[in-house]
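For this view, one protein chain was removed and the others were kept in their places.
What follows is chain A.
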Amino acid sequence: MSELEQLRQEAEQLRHQIRDARKACSDSTLSQMTAGLDSVGRIQMRTRRTLRGHLAKIYAMHWGTDSRLLVSASQDGKLIIWDSYTTNKVMRRSSVVFSFILRYLSCCRFLDDGQIITSSGDTTCALWDIETGQQTTSFTGHTGDVMSLTVCPDSKAFVSGACDALAKLWDIRDGMCRQSFTGHVSDINAVCFFPNGNAFTTGSDDATCRLFDLRADQELMLYSHDNIICGITSVAFSKSGRLLLAGYDDFNCNVWDTLKGERAGINTCISFTLKSISALFQK
């Protein structure tokens, strides 16, 4: 047998080993564990502010740590910082092009005041030192465009979601991939950590969101409905983690009961696809 064949066989054996190990831990399901729990009831959300000013699609937004300012980025090339209480624009400037990032950037997050983690269409993620503009660490392993990343509350790890349908957990310090989570059958567009850092949710073009647990190393819940056939573009948790907010390609934002897997509310956006959700009360 050629070395190539031997390695292929070993890889296949290891994949089976992982699958069996996960099954061995599967002594129950999240649904079973929460069967007796009261439902959250209907979650009704009201639009409180509409921020007008961008001239093209808004691709991303994020709340500031003061829970008042937020920044939005648009295809019109502008970054706008808004005061959400008054809807006034605090700052408007053209997007700054970081010359040390030459590839298609899908997502970026501050790790701390001096470091940024980015995900790219070139299948890698990277840790950057803002002051020197140098790449400190490269995270390789995905075989498809990396679309989104979420930093663990303890800042020691992050999870990436990619077009290879995998979510990966990375150790920031040594650059290693610690775990790869299977389940989705199409591109993962969005990922978000559960508030205590022990789990994360993903949203995919396969029209489902899923909850993955780090310590059980597997999928715990699937959030889907026969009526939902379009992809998810953004996901976020409420402060307790009980609610999972997901933005869809059909202009809806569905609110899911994280623990029971049931839909708790639907919010329709009149004219746009939800590209980015950042739960205010996450802070």
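Everything that follows uses one rule, which is that a residue touches a chain if its C-beta (ideal position, glycine included) is under 8 Å from a C-beta of that chain, and two chains touch if they have at least 3 such contacts; residues count from 1.
Here is the rule we use: contacts and distances are computed from a predicted model.
> Which of "Guanine nucleotide-binding protein subunit gamma", "ATP-dependent DNA helicase 2 subunit KU80", "COP9 signalosome complex subunit 3" or "Ribosome biogenesis protein NSA2 homolog" is the UniProt protein name of the chain not shown?
"Guanine nucleotide-binding protein subunit gamma"
> From the list A:I130, A:A216 or A:I266, pick the residue that touches the absent chain.
Residue touching the absent chain, from the options given: A:A216.
> Among A:I81, A:C177, A:L222 or A:I266, which residue is in touch with the absent chain?
For the chain that is not drawn, the touching residue is A:C177.
> Given the full complex, what residues of chain A touch the hidden partner chain?
Missing-chain contacts on chain A: residues 3-4, 7-8, 10-11, 14-15, 17-18, 21-22, 24-30, 33-34, 37, 40, 43, 45, 48-49, 68, 84-85, 141, 176-180, 194-196, 198-199, 213, 215-218, 220, 238-243, 258-259, 279, 281.
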